[in-house]
Structure formats: C-alpha cells, structure tokens
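Heads up, one of the protein chains got dropped from this complex, but the rest are sitting where they should.
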Amino acid sequence: MSLDTDTVRRIANLARIKIEEEKMAPLADELNQIIGWIEQLSEVDTDGVAPMTSVTKIDMPSREDVISDGGCEDKVLANAPSGEPPYFAVPKVVE
Amino acid sequence: MSYIIKGHKHDWEIVIGLEIHAQVISNSKLFSGSATAFGSDPNTQVSLIDAAMPGMLPVINKHCIAQAVKTGLGLNAKINMYSVFERKNYFYADLPQGYQITQFLHPIVVEGLLTIDMEDGSTREIGIERLHMEQDAGKSIHDKDPRRTFIDLNRAGVCLMEIVSHPAMHSPEEAGAYVRKVRSIVRYLETCDGNMEEGSMRADVNVSVRPVGDTKLWTRTETKNVNSVRFMMQAIEFEAQRQVEVWEAGGEVKQQTRLFDPDSGETRSMRSKEEAHDYRYFPCPDLLPIELTQSYVDDIKATMPELPDAKKHRLMSDNGLSAYDADVLVAEREVADYFEIVAKGRDAKVAANWVISNLFGALKGAEKGILESPVSAENLGNLLDLLADDTISGRIAKDVFEIMFSTGQDPAAIVEEKGLKQITDTGAIEAAVDQAIAENPEQADEVRAGNGKAIGWFVGQVMQKTQGKANPQAVNKLLRDKLGG
Partner (left out) sequence: MPPVASRLILLFRKWSNKMTKPNELTIADARDALTKGDLSAVELTTSCIQAMDGAQDLNAFITETPELSLERAAQSDARIAKKESRGALEGIPIAVKDLYCTEGVLTTAASHILDGFVPPYESTVTENLRNAGSVMTGKTNLDEFAMGSANVTSHYGPVKNPWKLDDGKDRVPGGSSGGSAAAVAAHLSLGAIGTDTGGSIRQPASFCGIVGMKPTYGRCSRWGTVAFASSLDQAGPMTKTVRDAAIMLQGMAGHDVKDSTSVPMVVPDFEAAITGDVRGLKVGIPKEYVIDGALEEISEIWKKGAEMLRDAGAEIIDITLPHTKYALPAYYIIAPAEASSNLSRYDGVRYGLRVEGDSLDEMYANTRGEGFGDEVKRRILIGAYVLSAGYYDAYYVKAQQVRSRIAEDFNTAFQDVDVILTPTAPSTAFAIGEKMDDPIVMYMNDVFTVPASMAGLPCISVPGGLGDDGLPLGLHLISKPFDEQTLFRAADVLERQANFTAQPKGWEINR
C-alpha cells in the first residue's frame, strides 16, 4: 500500500488541514516511509488474538442521572475567538 | 395493500428503511452532568465536557444504559451483554469534539421485531436491525446573521437511541405505521417522549425503488430529520416518484443525503453533505466497553409495563373488543390508561364505545388531548354505573356527559341537581301512558290495528311527558299491554 499525493490530499481534507500544493509530494514520500516501516507488523501472527480494548481491567464506571454540571456559559464562551454571546459563531453554513 | 408506482416501462415497488433518532428521557446528558430540558437559553446547558474543552473526558450516565436496554426489550430485541462506544469522526460546526461518540460494531441492542397495525386492522412484522446509543449534536442557527451561523450546544451530548429498521417497508402507510408504533412503545416505556415537533424523535428515511419482482436493493437516498409522520409519508411519496422518473428517463439515482422541504413537499440534495464520508470509526479510548449481566437485564424486564400489543390482545380476548377498537385504545399509553380505569369492573364494550365515540368526539371538537379531558376517567366510569343500574337512561346519559364535558362535574351531582333520575315508579309511568293514549285516540287505533311502528311514536310521547326520565323498557311494556301492539 503506498500513499500518493491524491491520497494525501484526501486525508488532509478529511483531517481539515490545509497543505500547500508544493508540499504534497514530499509529504507523501515521508508518510510512505513511515507507513512502509509500520508494515513490518504483518510479520506478527495475530490469528485469533483479540485486539486490545483497554489496558485497564475494570468495569466501566458510571454516573447517577443527576444534573451536576452546566449553567456555566461564561466559562464555556470565555475563550471563543469569534462569537456573538451567548452563541459561538462560524462562517455561514449552507445546507 | 401493495403500493405500486406505474411507470412507462415498469411497475415499481418502493423499499423503505428508517433510522429513528429517539432522545432518551434523562435528567442529564449521556456523558456529562448538564441538563437536557427543551427550550432553555442558548449555551446554558453546556458543560466544559459538552464544549469539548481540552482534557475533558466522558463518564456515562447509567440511566441512559437502562433506558436503551428497556427500549430494546420493548422492541422484542436481543440485548448484547457486551457493547462498545466508538468515535465517528467528522467535522461540523455543531459537533464540538470533532467526533460523535456512538456505537458501531457492537451496539447494545440488535435483532428486534415490531408488529405494525395497518388502517384496515391487518398487521405486519418489521425487522429491526439494531438500536444503539449515541450523543446528539448541538444546534446550528442560520437565520440570525447574513454571514455567520450561530451555534448553541444545549443539545450537544444528549443521549439518543438510533433505531434502525431493515429495509422492509413498501409503502408510505407502512412507514407511517412503523413510526407510530415505535413512538407508542417508547412512550409506554417512558424512554422517549416521542415529541416530533420538538425534535425528540426524528426520522431519517432511506428510500429506493425497484421494478416489481426484482429482489436486490437499488441505490437509495437518505432524507434527513423529517419531523412529522405526515411529512415523512410525503417525503417518501415524492422521493419514490422522483427516483422512478430518474430511472425511467435512463438516468441513475445517486446515493445522497437529501432534505425535505415541508412547504413544497419536495426533497432536495443537501449541499453540505455531498462529499463522500469516511468516518474513521474506532473504539473510544476514553471509555470502556459496557458489560451487562443477565440479572441486570432481568431486573429491567421486571419493571416493564404492559406494552400496546399485549394490551391489545388482552382487550380482544378477555374483553371481547374488536381489533379496530383495541388498536385505537392502546396506541397511546394515556388513552389506554384512561380506558382501563373506565372499564375496570364494568362492561368493556360499553366503556370502549363511550371512550371512542363520545369522549374522542368531544375532545376532537374541543381540540383537546386525553390528558386535558374535562371528564375524568373516574367520572366517566361513574356515569356508566348510573346507566348500568338504570338510574338514568341512555338518552339522559348523553346529556349528562355533555354537561360533564363542559363543567367537569361529577355525574351523580348533575343527575341530582337537574333531577334527571329515571322514573321507575310504574304508577307514575302508567299515568303518563294513559294520558298519552287518551290524548291521541287516532294513533292508538292505528297501533291496535296492528301498526307496530306507531308504538315507537307513543314511547316518544311518554318520554316527552316525563322529560326523558321514564324507563324506556317499562314504557314500552305498558304500551304493549294497553294497546296490544
């Protein structure tokens, strides 16, 4: 499996990261190298081995259904880089 | 029952699958302690977790798990003892984490079966593929600013159950009946309030068409967030027709996400959802698998109320109601509860008649729901008792009911106050009968000559003289005795 620049472009778009066009090819090379190195994992026999879900061997803890949070719009909005309190704001979305 | 679209080239069949998002009734959100109430001020029900601040972590609300299990049992489904939350990764303005925590490979509920009730009293079984738990997104507000979209995260993180049917429905009516049945069940279970206008129940409709006789599935479209059963049925009809036209014109239906416009009754492609998705699901490392035990599930099972299907069968077999009447009475839990109070220890058929014809008629006229009924179930039951022990006649009962409906009064009080008690004193009735015969000799002769119908006329006369309070059977018997009719 090798990553071409189209794949890098697609992945960068999925990850919403702008990458200059001239950086695509060198980036593809670099990622290819990493992926190539990672592929040594195929040597490992993992037939019938359950994938690790968590190293923690405990039952998932849970909360009671009580209202114990929220009502802190000042904190929630305090760091908003662009907004119109009490809202966050983004460029117009057309559906 | 079969719903066929006649094309130029083929007869077409519709295939419909539904994904219902039902908001779980809970005080707090799925993974945070903020409130879930509808209609609060923007961003007031948002914790730092819901806003995906750096380093914030989810902790699951145990009530939401119980609600999902309960709903799964209500849908006759299999409860998975092992289920896993995964992250569905995509960017959207109202999705603060950049991923939705949902269940993918290992949902909590699978393989359900729902019986839907058609208008004609027939039933069909619709398979349910799965029910999984997930977080709701926030709300995007597009109409407050010409250049910007505003974001309110009050709903972000509220627990939803996504209930996915098999592509097993073939007409708008079936889809409508399916949604109504799911709604009925979750409302019985009190796991979702089923309020489609407020968005606590929303349907995504997958529609495809295929020539009748074909068994494979053709390309489908998904119409998002349709917020009433009527709109959903319209959307299906429009979408099926559109797809038939596309295929018949030699075109190809594109797999896409569409939006229903209630004003035009049409669906259109959603611009923001056009690109191909790759959600990169993987197990959420901030959470551990949900592991249940059979005894946990059994405990929940023990708290389940009687569900509409069971209730319907009981009303039919034990109480002799017709399938139609039973359907009408069990569809809404509140109606069923009302009916059961009225019918308790009384003639169920009479009770059903009164609830369906008299009460529903009056409520419809007054544009009221069962919970707003001015006539309480206890009072309606009392009225039926007055009728049953001959305290009042059927005709009087209708009048009393009208007064009850407008005043909310107790029927016994009304009967007492207005002096509507039925006259059972034979002497008094005989006097009225004699008077009527004496006043109408010609009609009396007609009855004597064998015109049985005229006897009814005499009954009316007597009832008039007694303001309707005479016992109709007694009047009838006396008239026959005296006129030999």
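Letters A and B mark the chains as written, and numbering starts fresh at 1 in each.
Here is the rule we use: a contact is a pair of C-beta atoms (placed from the backbone, for glycine too) under 8 Å apart; a residue touches a chain by one contact, two chains touch by 3 or more.
Computed from a prediction, not measured in an experiment: that's the story for all the values here.
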| item | value |
| --- | --- |
| Partners of the unshown chain among those that are drawn | A, B |
| Selected from B:Leu30, B:Ile60, B:Leu160 or B:Ala331 as touching the chain missing from the view | B:Ile60 |
| Touch criterion as defined above, residue of B:Ser83, B:Gln97, B:Asn358 or B:Asn471 at the omitted chain | B:Gln97 |
| Contact residue for the chain not shown (choose from B:Gln67, B:Gln103, B:Thr149 or B:Gln443) | B:Thr149 |
| Where the unshown chain meets chain A, residue by residue | 1, 3, 7-8, 11-19, 27, 30-31, 33-35, 37-44, 46, 49-56, 58, 60-61, 63, 72, 74-76, 78-82, 88, 90-93 |
| Footprint left on chain B by the chain that the document does not show | 48, 51-60, 87, 89, 91, 93, 96-99, 149, 151, 278, 280-282, 285-288 |
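Methods note: only the chains that are shown with their structure count from here on.
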| item | value |
| --- | --- |
| Length of the line joining the C-alpha centres of chain A and chain B, rounded to whole Å | 41 |
| Chain A - residues contacting chain B, complex | 14, 16, 53-54, 56, 58-73, 75-77, 84, 86-95 |
| Of chain B, residues touching chain A in the complex | 26-28, 32-35, 41-51, 59-65, 84, 89, 91, 93, 140-142, 144-153, 259, 270-272, 278, 280, 283, 285, 287-291 |
